[in-house]
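Please see the structure below; I have some questions.
Here is subunit A:
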Amino acid sequence: MSAIANGTHVVVLDPRFTKTAARAAEWLAVKPGTDLAFHLALIHELIYNDLYDKQFVANYTEGFDELKAGVKEYTPEWAAEKCEIPAETIARIAQEFAAAAPHAFAHPGWRTSNFLNSFQTERAIAILNALIGNWNQPGGFRAVAGEGAGLASLPTPPFPRVGALRLDGVPWKYPLVPLKLGVFQEIRDNALSGDPYQAHGWFIYRQNPVDSIPDRKKTLEAFAKMDFIVTTDIIPNDTAWFSDVILPEASYLERYDPLTVVDNTIYIRQPAIAPLGESKSGLWIFKQLGERLGLGDYFPYADEEDYLRQQLADLPVTLEDLKYQGYYTLPPTPEPEDLVFLTPSGKVDLSSATLEKQGFDAVPQWEEPPEPGEGQFYLLTGKVAYHTQMATQNNKYLHEMLPQNPLWINKGVAANLHIKDGDQVLVESEVGKVPFQAFTTEGIRPDCVYTTQGFGKFSKGLRLAYAEGGSDSDLHVTYTDPISGSQALSQTMVKISRIIG
Partner candidate 1 sequence: MSSAPRVLSLEERKRLKNVRIKKHNLANILLHWFNVASWFVLLPTGLAILISPHFRVVSLHFNNILRSMFGGLFNLLYFHQTWGLIWIFVILFNVILGFRKYFVPFSSRNMMMDRDDIEWFKMKPLQVLGFKAELPPQGAYNAGQKAYSYVVFLGIITIMITGLIMTFPEYMPARWIVQWALPLHFLAVGGVVAGLVVHVYMGAIFPEEKSAFFSMFTGNVDGLYAYSHHYKFFKQKVAEIEEWEKEEKRKIAEEMLLQREREEREKRQEANKEIES
Partner candidate 2 sequence: MATKKKYGFVIDVRRCIGCNACTVACKEQWKVPVGHSRNWVLDMGIQGSFPDLTQTFITGQCMHCDDPPCVAACPSEATYKREDGLVVIDEDTCIGCGYCIPACLYDARFYNEEKGVADKCNGCFDRVEEGELPACVATCVGGARMFGDLNDPDSQVSRMIRENQTVRLVTDETNPGPNVYYIGLPEELYSEVAPHPSELPAAGKVWKKGVIPVVGLAVGATVIGQAIAFGAQLLKGESIDE
């Protein structure tokens, strides 16, 4: 909001008129799945109208010529037909974007697991930023210290080698997904199929797969196949509800977490009150489990404070100072002589050899997304400011703000279906049927419906939120992007009908 107050021109692409769109200068009601076309056209305009930062491209990028060739047909006219944004608008935005460069920024978006082509969309956005050379410029991208920079690691014996294949398909099915991350829904699918081997137990920590993985029915079937499920969570959420053992973790207000570095500053998370009930910090839980499994050496700390002290071993700040102040600013990392990027070439890969090696397109290419059939709608899902993911629906004050998740339907469409604002409607996908309360509005494309994630709880431990609203994961069909492993949550098409009686 400060940027907007300072005159930043914000353009929002969204099939829905969100609060962000309401505060932005321009809202473009993009057709779902076609953001890629829009961004490819912008790249086309920057390149073919000579609007890109030639210096930056020459010094810090690789593969410009392949990119140029690759985007030749992606004109604004071509894109307009795909994304239903007028060609003149696309061309104008390209001009204005380039004119503001390098103090311009193409935002990668928050949740980008929308369509199978979302990976390409993200690539296109990254390239767009590279083409105007906004790296480390005011109003552009900023380099920050890496995670954990300056903090010491605790000494552990070397980790044993894992011989078995990872159940989430990394890297044997998804060669480009970093080992540090994973493909969550794959665990569920493989647990069900027993391929490459049958899993028998599942230890779940700080995740809520019952609510967050698409196709909740399937997830619960996978759960049923487990002999033993343990969940660590701070509230009795849906995943905890279906577990054999719940290890209650203290909330962020009641525990120490390992120190983190954000933007060159170390922040401490420390308890404001002693943990309520029997809950404990994650650090404590894992140490206790580790010791009982004979793995005590891998948890070389006496308690949470000891862990933090060890992290600070190389720094001139004590834990007491940090507890009092709340943060410690590290000496600024010296500006590198020259920009170096974490790619094989050391430069921005406008054309990626890595992708090519795996048989994917080296430069971003258009991938046609699916469209709804006759009488179907895109099911869009997202978040609200009041709630955090799937975790806060039971909070007394937040529940008061938004107790359930109405389904956004375009007013004209609703009228045709004889749906009035507030009516109960049934939403039906390939994998599930869920009732919602209708919210008729002008603020959504006629071919879309939308609901907020995180409702429709199964857990009776959530006394306020139990059974309120509907769960989007009951409706989502599982689509996984082969490159990034991301779920494509907006590709589920649904039918809507009014519930009578």
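Selection rule: all candidates are chains of the complex that A comes from, given by their letters.
We take it that contacts are C-beta pairs under 8 Å (C-beta built on N, C-alpha and C of every residue); 3 or more make two chains touch, one makes a residue touch a chain; residues count from 1.
Remember, it's a predicted structure, so these values are computed and weren't measured experimentally.
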Checklist entry - All of 1 or 2 belong to the same complex as subunit A; which of them touches it? => result 2
Item to check | For the subunit A and candidate 2 complex, residues of the former touching the latter | outcome: 1-2, 4-5, 17, 19-23, 27, 29, 385-386, 396-398, 400-401, 410, 412, 441-446
